[in-house]
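Here the complex is missing a single protein chain, while all its other protein chains stay put.
For subunit A:
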Amino acid sequence: MHTELAEFPFLSAILTSCLVGLLVIMVLPGHRTREIKWVSAGFSGVTLILSVYLFAAYDQDLGGFQFVERMAWIPRLGISYYNGADGFSLPMLLLTGIVFFTGVLTMWELEHRVKEFFALVFLLVTGVFGMFMALDLFFIFVWFDVSLFPMYLLIAVWGSTRKEYAAMKLTLYLLAGSALILPAIVYLVVQAGMGTFDLVALSAEGTLGPGVQKFAFLLLYIGFGILAGVWPFHTWSPVGHVAAPTAVSMIHAGVLMKIGAFGVLRVGMFLCPEGWQFWAPLMALLATVGIVYGAFVGLSQTDLKYCIGYSSVSHMGIVGLGLATMTADGINGAVFQMFAHGVMTALFFSSVGYIYDRTHTKIIAELGGLGRVMPVATTYFIIAALTGIGVPCLASFWAELLVFISSFKVYPVYGILAVSGLVVSALFMLRVVQRTCYGPKNEKFAHLTDVSFTLGIPRMILVSVIVLFGLFPSLMLDVIRTATIPFLHRLP
């Protein structure tokens, strides 16, 4: 096993800044909340800068895995600390950087157990970053689990609405997923008989037989799919979103669910292309059901956060459908959708979080007329809703377009159903916007203040990202393509 290090280990630098941030927060006394918040903002800012740099510095002509770092870790089992970034992981790293930084800023007003909150968020995000950059199956699983378990405390301590129930349900569901992933990973490693957990080496053609691939893919798809909110394993997700505090909802729906979809892509599809091909019709079916189901159930919700939670199920279904098409456009669209949905949901939850913090209610019927009281806050909310609907010039438009075009080609029936689901989804989004933001001024909320400039910063960043990639989708698609094209060549 050889050791290979990039000139400057940018990827490890991201992990290091998370871990150093975590340590600094742990060392600071709990009552120094101001310092803790500044430290959190500082270190999360560093990760944002690094992830933007990586995205920009990636050599598209060269393609493949870049910024590679590799070091023997547990040689006996063939485990190495092996990181790299390609067209699939770069959008995810950028997304994590953005959502992490804006999430920290959104929680600037937190007063309750500040130190523990930010420490846990840093731990969670370390896992997320690690998962997106790891190229060793052992580390992929380790980071996957590291990103899951802080969630229990984050929701159970700082959450609302049946928080303990939601936290327990979420943790058990997600760990049930990892109960499938770990045996699947070990199974693949043992079946390959190469004595290594190296994802790239294991993905070489002819390493794994078709039977092995079909079996392992199913386990991996269900295991990671639970986290991606695939119907019918999604039930933890709306409950979890509703209970989680604002920043956690942002990170959770914005980034954590993407880990699931990314896991299906990076581990399942990468290692088991034949398994992927075999199960793709099932993936498409479940994804379509998810899209339609999410939209219809969302339609009947009375709680704002539940609406967004179910819309997430619907939107993640689009990712699943894109991946199931096995076409370049479909995969590009799916990865783009993962990014766009992440930023959009973060904006959504940060807006709803602000509204909830001020009005102390998330029930749609009790709101109304907020546009007259908090014009700025509602503007952010409306932008998020429009992005969710897939309005042109906003990021998710391109993603959804690509997925639907390819699904019409491959699965016309599912494509039609999915689009009709999306129409329902648009309907309920507009209905939510209309009922919360418009209408006569609600005297109960007349005294409330609007989003201040400082609190607006994270939301402005998110809006800018949505608009930037909506206006210039090629910025994102060119990067994703570098990974999609060689990836599709591997299909039998």
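Quick notes
Here is the rule we go by: a residue touches a chain if its C-beta (ideal position, glycine included) is under 8 Å from a C-beta of that chain, and two chains touch if they have at least 3 such contacts; residues count from 1.
As a working rule, contacts and distances are computed from a predicted model.
The UniProt record for the undisplayed chain lists the protein name "NADH-quinone oxidoreductase subunit N", from the options "Sugar ABC transporter permease", "Aromatic ring-hydroxylating dioxygenase subunit alpha", "NADH-quinone oxidoreductase subunit N" or "Binding-protein-dependent transport systems inner membrane component". If you put the hidden chain back, the residue from A:F101, A:F117, A:F138 or A:F487 that touches it is A:F138. Within the whole complex, the absent chain has one touching residue among A:A57, A:I74, A:L282 or A:L471, and that is A:I74. Within the full complex, the residue among A:F149, A:F296 or A:F408 touching the omitted chain is A:F149. Interface note for the absent chain: among A:Y53, A:Y187 or A:F296, the touching residue is A:Y187.
In the full complex, subunit A touches the hidden chain at residues 73-77, 138, 141-142, 145-146, 149, 152-153, 156-157, 164, 168, 171-172, 175-176, 179-180, 182-183, 186-187, 189-190.
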